[in-house]
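Here's a structure for you.
In this view, the complex is presented without one of its protein chains, the others remaining in place.
Each chain carries a letter (A and B) given by its place in the written order, and its residues are counted from 1.
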Amino acid sequence: MSPYLLAVFLAAVSGLPGLFLRRRGGAVAAGLLGLAAVLGIGAAVRVLAGGGSGQARLPAAPLGTAGLLVLDPVAAWFLLPVLLVSACGALYGLGTWEEGRPGARFLRLAYGGLTAALALLVAAAHPLVFLLGWEGMAIAAFALVMMEDRHPETRRAGWIYLVCTHTGTLCLFAAFALLPAGAGPFAAFPAGFAASGRGTALFLLCLLAFGAKAGVMPLHLWLPPAHAAAPSHVSALMSGVLIKMGILGLVRLLSWVPDPPVWWGGVLMGLGVLSGVLGVAFALGQHDLKRLLAYHSIENIGIILMGLGLGSLGRSLGHPVVAALAFGGALLHVLNHGLFKALLFLAAGSAVHAAGTRDLDRLGGLGRRMPWTSAAFLVGAWAICGLPPLNGFVSEWLIYLGAFRAMAVSRWAWSAGLLAALALIGALALACFAKAFGAVFLGAPRTPAAEGVHEAPRGMLVPMGVLALACGAIGLAPALLVPALDRGVAALMPGPARPSLGGLASLPLLTGLALVLLGVALAFAVWLRPRRRTGDLPTWDCGYGRPTPRMQYTASSFADGPVSGLRWALLPRIHDARPGGLFPSPARYESHVPDPVLDRVADPALRRSARGLALLRVAQGGQLPVYLLYVLLTLLALLVWMVV
Amino acid sequence: MSPDLLIALVMLTNFTLVATSRINKAIQVAVAQGVILGLMPLAMGLGRHVHILAMAAAAIAVKGWFIPFLLRRALRHVKIHREVDPFIGYTASLLLCAAGTGLSLVLAHNLPLKPGATPAFLVPAALATLFTGFLLLVSRRKALTQVVGYLVLENGIYLFALLLVEDMPVLVETGILLDLFVGVFVMGIVINHIRTAFDSTDTRHLAELKD
Partner (left out) sequence: MPGPLVFPAHVALHLLVALLLPPLVPGLIAKVKARMAGRTGPPVLQLYHDLAKLARKEAVFSRTTTWVFLAGPVATVAAGLVASLLVPFGHTPAPVAFEGDAVLFAYLFGLARFLTILSALDTGSSFEGMGAAREAAFSALAEPALFLGFAALAKATASLSLTPMLLSQGLAAGRLTGPLILVLAAWAIVYLAENSRIPVDDPNTHLELTMIHEVMVLDHSGRPLALVLYGASLKLVVLGALLIDPLLPATGRGWLDWLVFLGGLGLLAVAVGLVESATARFRMTKVPQFLVAGVLASAFAFLLLLV
């Protein structure tokens, strides 16, 4: 059996031994997932390094034929974060979901199932296998989101997720029915198909299905509640990897098309800008740490989509250099976001676990008692803001380069818009993560809960360390990934003209400058290192002698500038009771930024339609036999219809 | 043993099932039906395939031993022995069952099936068993009887699957094993939950779950 299949198998069964073991079931599961990661990543690296003619056709024994699963470079590239994040998450989960906590066994079972489904999905080369992986992923993720279903908001999040994912799957069914070669294995489309009416329908359906999964802006409604409700290591896996399966779908779609119409790229790019800018803007308005991170996932999906759209446009208009840079940036960002977003969720999970609240305005000062967790979160925040010398910068930089090249080779004015959007996203992300990190880890504790925290156990710190190191390694030595990226990009650009990223971007120079930066910083840090700390002194209080921790600038105040600047887009709900008169009553100020789609469109619309659908409730008698009678009658009707 | 004889026996068990009011007897009959069906592949001369034999053995083990074991345990626990006051009376059930069997014969005759070496009465018997299962599910109140109904329904599907076993063995086997698994799983959960939640096994209580 190939190492890849073995990895899928190990992941799938990782939760099983725990069902029969009285203790250490979690350790066994984490060990199996770790082994799966080693095997699977080994197989992926072999493929990405060009071994075995660059891809491996796997015999799929249970399904009877070979070629249903193909571990090509794209699959291998997506497999890397799947297995790495999953293994790290499993190890981390040992700390938060300790043995004996109700549901821990089920959690491990579903977690292994989700990993296996994801790993299967990336290599699917047949619609049936793809749908199998897709649904397996959806159901396992649903079970995981619902882990803490005693909270009403968790149940709500689970339901929204289930409805969204099923709607998406429905679109996917329809899309696969439109595939040109029928329901056979995936294959390149004939020339001219993409521009035909059927090709258009296929693209739109795929966009709906994959966009909903990825969390593209108007279709993202399931994402923030689900990520907030799920256990943190599950959020890490979902945000880091699961939503990337929507991107995988789009990548696959683009790789089948020999001649993508111009408007495909335009639509992808437009959605990318929309998701990117609005995602980060809504993130700024959040008070819930995990919801904030979830909106940042939308933002990063937007960045990836910008890359994919730009690449697709580059292909349509015959600029392979632009396409290579943009696709390369998008693919690299898929991996990068998987790493740093998982890291952020794990670190945020530790903080939330320690302090018992996700509310930014009730945290604060955790960094003193949780130095390692705070360092991990800082690395993640650093990377996600795209700041050098970490990995987020490299992928964004490639997309920037693609956009600049696009501008240089033609009269494409929109690529300047892309640049401005990327710059704006970068600056707002910076503000948002300064807010999040500052509110949670810096300053003084705002509540007693935040004061009594303890550093996470080593078992939870190690996975964060692994992810942080991976972020740093990619940021410092991106040139090492060029051959692998080139192979991935090649899948997206069928045809002879394939410029190598190595020749287009001076990645070794980035490494050099990053090392200079680190060296200089280290030198100054040593120079600054206090020989001794003088006494126990307070912060300079600007003349006011009795400041309390509650008087610190809160996360909401910090974000108030941009949020009120973007009032027209965010539509914050503000409850403001100002003090007035001679004997003022207690003052109150609250602001919320509700989700534009879920809270402002979907919810009212569904409520209204529910009233109309109440008429159908007559048929829902609540009697099991009656339901069974419906089944019987349907069956009979179908049989009679067949015969007559 | 000719397959036709077994098929006739299956049809006979169908009638017995709808006519009996004793839960214990219903379980026994359903077990007998399961075992008969388990033997069916042998009678059809499929015994040369090892995996089909294994599948038949698994089916007999689950339907002849494991599920009845679960049911009897539940029966002992809830101390209910009779299905009193069903939605549809016994005589009416018998008549409906007979009508269903007749309808199955008509339908099977007209269904566009691949002509082959399958026994002549396999399809009608499958349909009839299916209808009987549904009838039990629809007309009875007690959860245990409904489980029996589900078993019978499942037996009908199994019979149908035998039609295809030569053409696509893997698919059918997977389907059947999955079915068995789901059967045990669902029934175990259903019986257990009804018992713990309502302390009786009357499915009418489930109506309270309506929103």
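A few points about this structure:
Note that a residue touches a chain if its C-beta (ideal position, glycine included) is under 8 Å from a C-beta of that chain, and two chains touch if they have at least 3 such contacts.
Everything numeric here is computed off the predicted structure, so don't read it as measured data.
Touched by the hidden chain within the whole complex are the displayed chains A.
Per the touch definition above, the residue from A:L509, A:A605 or A:V631 contacting the chain not shown is A:L509.
The chain not shown here is touched by just one of A:G561, A:P584 or A:P604, and that residue is A:G561.
The chain not shown here is touched by just one of A:F9, A:F106 or A:F404, and that residue is A:F404.
Summary of contacts with the chain left out: across A:G103, A:P388, A:P499 or A:P594, the touching residue is A:P388.
Although one chain is not displayed, subunit A still touches it through residues 364-365, 367-368, 371, 374, 378, 382, 385-388, 393, 397, 400-401, 404-405, 407-408, 411, 413, 415-416, 419-420, 422-424, 426-428, 430-431, 433-435, 437-439, 441-444, 504-506, 509-510, 512-513, 516-517, 520-521, 524-525, 527-528, 530, 533-534, 536-542, 547, 549, 551-553, 557-562, 565.
By definition in this document, only the chains that are shown with their structure count from here on.
Rounded to whole angstrom units, the spacing between the C-alpha centres of subunit A and subunit B is 46.
In the complex of the two chains, the subunit B residues touching subunit A come out as 87, 107, 110-112, 127, 130-131, 134, 137-140, 146, 170, 174, 203-204, 206-210. Interface residues of subunit A, counted against subunit B in their complex, comprise 62, 64, 620-626, 628-629, 631-632, 635, 639-640, 642-643.
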